[in-house]
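Notes follow once the structure below has been shown.
Missing here: one protein chain of the complex. Every other protein chain is in place.
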Amino acid sequence: MAFYIFRRFVNYFILSAIATCLAYVVASLALDPASKYYGRNPQPSRQTITNILNGLGVNPDVPVLERLWNWIVNLVVHGSLGNTVGGTSVVDQIVSRSGVSLRLLLIGSVIGAVVGVTLGVWGAVRQYKFSDQVVTYGSYLIFATPTFVIGVLLMIGATALNGAAGMQLINFTGEYSAGLSGSWWDLTADRAVHLLLPTLALVLIGAAGYSRYQRSVMLDVLSADYIRTARAKGRSRNQALVRHGVRVALIPMSTFFAYSFGTLVSGSIMLEIVFSFHGMGEFTLNAITQSDINAVAGSTLFLAVLVLFSSTLSEVLYAALDPRVRN
Amino acid sequence: MSLLEETNTAGGTPVVTPAPGPAVPDVISGRTPLSRGRLIWRRLSGASRFWVGAIAIAAILLWAILGPLLYPYNATGRDPLNMGLGPTQLHWFGTNNIGQDLYAQTLVGLQKSIVIGLIAGPLGTLIAAVVGSVAGYMGGVVDRVLVWCINLLLVLPSFILLVILSPLFRGLSWVFLTIFIAGFSWMIMAQVVRSQTRSLRDRDFVKAARYMGVPIPTILGRHIIPNVASLLIIDATLGVVASILAETGLSYFGFGIRAPDVSLGTLLAEGTSAAVTRPWLFVFPAGVLILTLFAVSLIGDALRDAVDPTSGVNRD
Partner (left out) sequence: MTNLVSVPDPSAPTRAGDPLLEVTDLSVTFPQRGGPDVNAVRGISYRVHKGEFLGIVGESGSGKSVSSLALMGLLPSSARVTGSIRFGGRSLLDLNDRQLSGIRGREISMIFQDPLSALTPVYTVGDQIAEALLLHDFALGKRAAQARAVELLKVVGIPAPERRAKAFPHEFSGGMRQRAMIAMAIANDPQLIIADEPTTALDVTIQAQILEVLEKAKDLTGAAVVLITHDLGVVAGHADRIAVMYAGKLVENGTTTEVFAEPHMPYTIGLLRSVPNMQSAGTERLVPLEGRPPSLTALPRGCPFAARCPIAIDVCRETEPGLLVHGVAVPNELALQLPGPARVDPALAGPTLADLLEVEHVAACHRSDEIASGLLTRADVFPRPAPLAVRHSEALAAAEPVLSVTGLVRHFPLTKGGVFSRQIGTVRAVDGVSFSIQAGQTLGLVGESGCGKSTTILEILEMTRPQAGRILIDGKDVAGLGRAELLRLRKDVQIVFQDPMAALDPRLPIGDIIGEPLTVHGVKPDARRGRVAELLDLVGLDPQMADRYPHEFSGGQRQRIGIARALATNPRLVVLDEPVSALDVSIQAGVINLLEDLKEKLNLSYLFVAHDLAIVRQIADTVAVMYLGRIVEYGPVAEVFARPRHPYTQALISAAPIPDPVIERSRKRVLLEGDLPSPTEQIDGCNFRSRCPLYTLLADSDQALCATVDPVLRAHGQVETACHHVERNDLAISASLAGREDELAP
């Protein structure tokens, strides 16, 4: 089993590596890092611009594959991803920003998965009853709403709530209140409050997807022969559904976890920007607008590593849940 | 399940299996069993959410087409006397801070979003159908290469891919945006089509065609694609939703539709900064968008339930 997972890991590793390289090449071709210097007033000399571009390793006159090679060598040998156009180290940026992003992503997706799976099982067992219908229509409403709209609507709601309460119950701009000082506990509580709305938005998105999928898997399982066998042995219907049904229905969820991860990553990137978090989402989108090739490459590498780990985790879960793949 | 032996659940509820019979042409007498198409239609027309979705989407389409004709303001003109106003009788959805009418803008944006969705959704499905069926049927090296490409495209979220590629279609018309959206939305469906094709390939009627010497493109067109058609229709429907979502997302963050073009995404982007103080600028376009996508999702879901007997029925 360890070998199986190792093999899958290597497979994802290769895929992620190639995807990152491709992203580097595409970004190098699509972005024109020189343009922003030409737009400056006073315009720097051609030589100055070339020097800057060479310094960043993004000079378009150098063949793109050569630049890619240099980038890879730099990464492998020095552990460096180059500098941003602002002159800071990409690695430093990622290190300081990733915490913000990962915190949101992890908390949001874990709670979303738990809530979604629970709702899905519950909906399947109570199929077509009122509560099932509410969950079903609710998740379609969430599917129909762009992530940033969910974020903004939550903000409007929180503002209304704050207004009604006459005080700042829920702070939602930025990841912490600027200038706040106090004990560790105060600071943590402040961050938690700031995290509330974006996390809620992410939980809604995750739970909507998980609940639909879990519900349909669970419905398949409800009519499975082994549920009937378990009941024929003397399990009551509900016992059989929980002991045998839910356990089996969780298996495909591990695969769905990997699939849904992309959606959650895009969602959390959008939410970071909506809620003005200085995370990887902001870094990535700014990189594109500033034609910052190194920053784009760095953030795609970051995402690829995330995907690599989530895919491997999903394989581990799969193997843990399903004895049929273990050997 | 042995109940299947007695009752066929293809209809969701037990339907009597047409039992084996003799050469006597007794199908002529007696009730003809429902064809698959008729069965799907019967189940579809019995689902209330299908009708809710269908009527809503018909109304929205009519509104998007006729609405601007029946309204005195256009999307770009300014009303200097009424700047930054809330909804009034004059300006149904209010105006923005330079006096443009939001109702007119919303309708124009809606048109653009719908057109993009209607093109990109089915286009993505088409790509998925071709890639998936070829990979699934051919197997071997072709399959490995195609699956590998699919997996590669799936490593990064397609939103990020589109953002990275956005400089490529920045100066071009919205048509290119549409094509790019379609180009990054087919991968998961292609995997589904591929796995369906692989099981169809081992079905006897496909084997029979192969043993007769029917050429591969003919087999794909005659046997494989028609047998996954229902899946494809569902995917195209839900693809409309996904494409509109992708478009609004990109436009909202400044990577999609750009001025002077207007889409719901750009409207929402403009409205966000004032969302708390002048909510109509955000809430109206958002509401129209959500309503449209919700209606299409309902149709898609009803279709899925009608086509897949196991998706909607609890046979405990």
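A and B are the chain letters, set down in written order, and residue numbers restart from 1 in every chain.
One rule holds for everything that comes next: a contact is a pair of C-beta atoms (placed from the backbone, for glycine too) under 8 Å apart; a residue touches a chain by one contact, two chains touch by 3 or more.
Keep in mind that what you see is a predicted model, and the values were worked out from it rather than measured.
*Asks:* Which one, A:Arg126, A:Arg237 or A:His278, makes contact with the chain that was left out?
*Replies:* Here the residue in touch with the unshown chain is A:Arg237.
*Asks:* With respect to the chain omitted from the figure, which of A:Val121, A:Ile251, A:Met280 or A:Val296 is a touching residue?
*Replies:* Of the candidates A:Val121, A:Ile251, A:Met280 or A:Val296, A:Ile251 is in touch with the missing chain.
*Asks:* Determine and list the subunit B residues touching the chain excluded from the picture.
*Replies:* Interface with the chain not displayed, on the subunit B side: 1-3, 5-7, 11-28, 30-33, 35-36, 42, 46, 203-209, 211-214, 222-223, 226-227, 229, 315-316.
*Asks:* Name every residue on subunit A in touch with the hidden partner chain.
*Replies:* 7, 10-11, 14, 224-226, 228-237, 239, 244, 247-248, 251, 321-324
Here, only the chains that are shown with their structure count from here on.
*Asks:* Which residues, counting only subunit B, touch subunit A once they are in their complex?
*Replies:* Contacts found on subunit B: 1, 148, 151-152, 154-161, 163-168, 188, 241, 245, 248-249, 252-255, 265, 268, 272, 275-276, 279, 282-283, 286, 289-294, 296-298, 301, 310-316.
*Asks:* Give every residue of subunit A touching subunit B within the complex, in rising order.
*Replies:* So the residues of subunit A in touch with subunit B come to 15-16, 18-19, 22-23, 26-27, 30-32, 124, 127-128, 140-141, 143-149, 152-153, 155-156, 159, 216, 219-220, 222-225, 227-228, 237, 259, 262-263, 265-266, 269-270, 273-274, 284-285, 288-289, 291, 296, 300, 303-304, 307.
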